[in-house]
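The complex appears here minus one protein chain, its other protein chains still in place.
For subunit A:
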Amino acid sequence: MLTVWAILIDGFIYASWLFLVAAGLTVIYGVMRILNMAHGSLYALGAYAAASALGWYYAGGGDQLIMAFVIIAASAIMVGALTGLVIERGLLRLMYGRDEVLMLIVTFAVLLILEDVIKLIWGTTPYSAYQPYAAMGRINIDVLTVSGYDLMVLAVSLVIGVGLWFWLERTKVGKILRSIIHDREVSEAMGVNVRRMFTITFMIGATLGAIAGGITAPIISVVPGLGVEVIVMAFAVVVTGGLGSITGAAVGAVIVGLARATSIHTMPELELFIIYAVMATVLIFRPNGLFGQVIARKI
């Protein structure tokens, strides 16, 4: 019974982290039809920015947990929004309308560039900022323990998920974005400034990636190559759920999270295999993912 509880708790905690990482990726694809490989680098930038800022804060004698969270959020939002703005205005804007595969290659190039930029700025030494993670302690359930910080990540993930849903479904901007998703040309004809909406969407998607990195920074050693590792997992989640669907990303994250937790607790040697086995199984029966929509080709 303890193992079942452990699988459920670990599965949902991991799913919440996966959703945080994948949300920005799926928002950008849903609106802009860009499979943003650079999302991994935005995650890494958020992690490095938060780890550096927390380092300054704690080295300067700071010890307030609430301030640490403000610092994580502020540093990740700043670096994510700014980098997103630069990428969209400086590069992607010049290439709209091109084939999706070409855009994927372009963003992959951005990923490689940003990986080196990170090394130039932060070097190769691992950064760690465990203070917030340690300060939040743990909850004991028999021999099992749950980190308070992990529960906080779960809560943040829920807030971001609900916020994204509300933004897309209940606000004017959301309605405009949905009209663009449905038909970009008609939206433009109706007077929607699609380019401006693209900029806003990309900045929000990039910021979500950076926030995921910033929140993860106190849990891990922030090392070069971090973004490349993450982007593969994020793709597995969004492809399982259906590219471009927030609901799909959430459901995909839960499925992958629970499958992985079950594997780790029962057959640890299959940990990696199980994630891709789930993805492959879903794609066999639903080639567009669980919540993906079939798009008719315009001739």
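Quick notes on this one:
Keep in mind that, in the parts below, contacts are C-beta pairs under 8 Å (C-beta built on N, C-alpha and C of every residue); 3 or more make two chains touch, one makes a residue touch a chain; residues count from 1.
Rule of thumb we're sticking to: contacts and distances are computed from a predicted model.
A single chain of the complex does not appear, and UniProt lists its protein name as "ABC transporter substrate-binding protein", one of "ABC transporter substrate-binding protein", "Fe-S oxidoreductase", "Carbon monoxide dehydrogenase subunit G" or "Molybdopterin synthase catalytic subunit". Considering the whole complex, the residue from A:Ser52, A:Thr107 or A:Ser187 that touches the absent chain is A:Ser52.
Although one chain is not displayed, subunit A still touches it through residues 2-3, 6, 9-11, 13-14, 17, 51-52, 54-56, 58-59, 119-130, 133-134, 137-138, 140, 143-147, 149-150, 216, 219-226, 229, 260-261, 264-265, 268-269, 271-272.
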